[in-house]
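Here the complex is missing a single protein chain, while all its other protein chains stay put.
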Amino acid sequence: MAGVALPQVLEAPIKGSSLWRDAARRLMRNPAAMFGLFLIGTFVFVAVFAPFISPYSPTEGTIIHRFLPPSGTHLLGTDLQGRDIFSRILWGARSSLWVSVLSVTIGLTLGVSFGAISGFLGGWVDFWMMRAVDIVLSLPGLLLTITIVLFLGPGLNTIALAIAIENVPIFARLVRSGILALKESDFVLAARSIGASQARILLQHVMPNALTPVIVQGTLALATAIVDAAGLGYLGFGPQDPATPEWGTMLTDTQRYLTSGAAFTALFPGIAIILAVLGFNLLGDGLREALDPRLKR
Amino acid sequence: MLKYIVRRLLLLIPILLGLSLFLVVFLHLLPGDPCSANLGEHSTPENLARCRTGLGLDRPIYQQYFDYMAGLLHGDLGVSATNKVSVTTEFAARFPATFELTVSAMFLAIGVGIPLGVAAAKRQYSLFDNFATVASLIGISIPIFFLGLLLQYLFGVWLHWLPTAGRYDLATYSYDGAGTNFLLWESLVINHNLAEFADVLRHLILPAVALGTIPLAVVARITRSAVLEVLSEDYVRTARAKGLTSKRIDDRHVLRNAMLPISTVIGLQTGLLLGGAVLTEQIFSWGGVGNWLFQAAVDKDFVVIQSGALILATIFVLVNLVVDIGYAYLNPRIRYS
Partner (left out) sequence: MRKKLASLLAIAALAAAACSGSATPVPGTPGATTNPTIGPVATPAVTGTPVAPTSTAVNGGTWVFGSASDPTTLDAILMQDGESIRIAQQIYETLVKLEPGSASTLVPGLAKSWEASADGLTYTFHLQAGVKFTDGTAFNADAAVYNVNRWKNLPVPLQGSDYYDITVFGGYGDQSLISSVTKVDDATFQMVLTKPRADFLTAMSLPAFSMQSPAALQAHNADKAPTDASNDYWQKAPTGTGPFMFAGDFVPGDHYTIVKNPTYWDTANAAHLDKIIFKPIADSAQRLTALKSGTVDTIDFVDPNQLNDIKSDSTLQLVTRSPLDIGRLNINQSVKPFDDINVRKAINYAIDRQSLIDAFFPNGAGQPADSDLLPSMPAYQKNATVTGFDLQKAKDALAASNCQAPCKIDFWYPDSVSRPYMLDPKGEFEAIRTMLEAAGFQVTPQHKPWKGGYLTDEANGVYGLAFIGWIYDYADPADGPGIFFSTSLAKCGSKTPTTPHNCEAAEDNPAVAAAMAKAIAEPDEATRTQDWIAAMALLNADVPDAPLVWAGSALGMTTKIHGFVPSPTQTEYYNSVWKS
């Protein structure tokens, strides 16, 4: 049994600064990841500097100037309320990046701690913690999200929190199943036999190895947070102030008017969403390969 | 193992109790009630008050909870406040729709996702691998409703190839409302009607593609990374060194060992989809559980949400039990006792 599945004991405990340097080097050599990094960099830049680079206010306009086609004055045209779409997309980067980063930070933190404690302690604690996870997971995802938003009231932070809670059990289970497989493996047994404390084993040996699938899932979660937010927008849940630019809401707000010559108004936020999501996915993919030495060429 | 399964099933009881308590309290903290939902713009304070009394919403929460639980003990899951149909009846009518959609979507995700992931992993960094990676990335980058609408316009409105709403051709299907609503099974096994079976399949294609795209991409990615991981393990190298052919290594070792993370993801995704794919069911007017519970949430139809969630929780726990047993089978290092 153990003779067949012998993990690389020597290189498995992932730690030390050389690892990160190696990872960074590997990452730099991955053109797809670099493109992803470029996309994300662009969006972070836009999100931070939106007030300085957008040509118009994202909230001012009049309904009389609705759906002006793209032109020199309005690079990407105007929306239903006569507002400059280009400016709104620039400002919208703030909302979308905020929702995704906040939700994944919360979800990752809670989920990984939960799953790690559960998987490592094992026994009854593990059992009951996993049943709690089952309860949350068993509530249909979007329904849970909607109920939380209904409960806490509309707003970007609420949406981020709701998406995060949906992600917690997913992270928790992934970490736990990784740990379950690893903690019986030889290097952990070895560490335990030399008297390492539980906490040390968890932090130094098990966690780094269990995190590989979490990084994959985290990649997906960052990206899908934006998609989920757009889905909430489709069902009518967006920022508290409807004037706040948010890509998902921008896309869905104009659905009704697509056939009134306003197709472009849904197209641009849609492209923005897809590019941002793609950026996270590309970078995350590259990170995963870079961080896992066993995947190197 | 049997003891373990029995214990897990017994544990459903406290879980459902906890969940029901949580739901009843949580739902009653939400603003609104089924009355404002039913009365629409005709809501006047008098009408609302009368409606609340009629539905028993003016009872204290603890009493509502006990009455509800007493009903559950008698197998009574309650009746919708909105359309007065019993939860059991409506669930029985709608679950088959969600089940068929989920199975089709997961069939697509597994049937395409795993071979794609394996093929990509075996040719890491090849043109095919890059293409598959990019394709799966784009697959999960498109908002599902955007993809659904795109599919509808392309294959429904523009090309007229595939239907865009519902489960079968309403005008021609000899639908028997007293049937099981498992239309694929019904048309093929009971009615032996190939034309109807094909019709049902045609209706399934677009929603299944829309719903299956994300699980497909997820499964393909996980498969690729899991297979890569296994391929780099020593025992595979050893096996290769011993002269086993590539094909035999795949079958015997790689896929079986890679199945652990893959089955985790498949289990999770199946459970999620069975809970109802709200967006897909909305877009394709699919009379499934997701649509029903979403509408119930919007309508504040407490009884439907409570009972619906309890049923889904039970199903979800069962699916997970199967997955956990699957772990033990796939990885003998894990033992449940």
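Per-chain numbering from 1; labels A and B assigned in written order.
Operating definition for what follows: a contact is a pair of C-beta atoms (placed from the backbone, for glycine too) under 8 Å apart; a residue touches a chain by one contact, two chains touch by 3 or more.
Quantities reported herein were computed from a predicted structural model and do not represent experimental measurements.
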{"item": "Displayed chains contacted by the hidden chain, counting the whole assembly", "value": "A, B"}
{"item": "Which of B:G139, B:P163 or B:G308 contacts the chain that the document leaves out", "value": "B:P163"}
{"item": "Full-complex contact with the absent chain, from B:V24, B:A97, B:L116 or B:A258", "value": "B:A97"}
{"item": "Residue among A:F35, A:W98 or A:Y257 that touches the chain left out of view", "value": "A:Y257"}
{"item": "Absent chain, residues of subunit B that touch it", "value": "30-33, 35-56, 76, 78-79, 81-86, 89-90, 93-94, 97, 152-153, 156-157, 160, 163-167, 169-171, 175-178, 181, 282-283, 285-288, 291-292, 295, 298-300, 303"}
{"item": "Subunit A residues touching the omitted chain (full complex)", "value": "61-64, 66, 80-81, 150, 154, 235-237, 240-243, 253, 255-260"}
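Assume only the chains that are shown with their structure count from here on.
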{"item": "Interchain centroid distance [CA atoms averaged], subunit A/subunit B, Å", "value": "22"}
{"item": "Complex interface listing, subunit B residues touching subunit A", "value": "11, 15, 18-19, 22, 26-27, 29-31, 124-125, 130, 133-134, 137-138, 140-146, 214, 218, 221-222, 225, 228-229, 232-235, 257, 260-261, 264, 268, 271-272, 275-276, 278-279, 282, 289-290, 293-294, 297, 309, 312-313, 315-317, 320, 327, 331-334"}
{"item": "Interfacial residue positions of subunit A with respect to subunit B in the complex", "value": "1-2, 4-8, 32, 131, 134-135, 137-143, 146-147, 150-151, 170, 173-174, 177, 180-181, 184-185, 212-213, 216, 220, 223-224, 227, 230-231, 234-235, 248, 251-252, 270, 273-274, 277-278, 281-282, 285, 288, 292, 294-295, 297"}
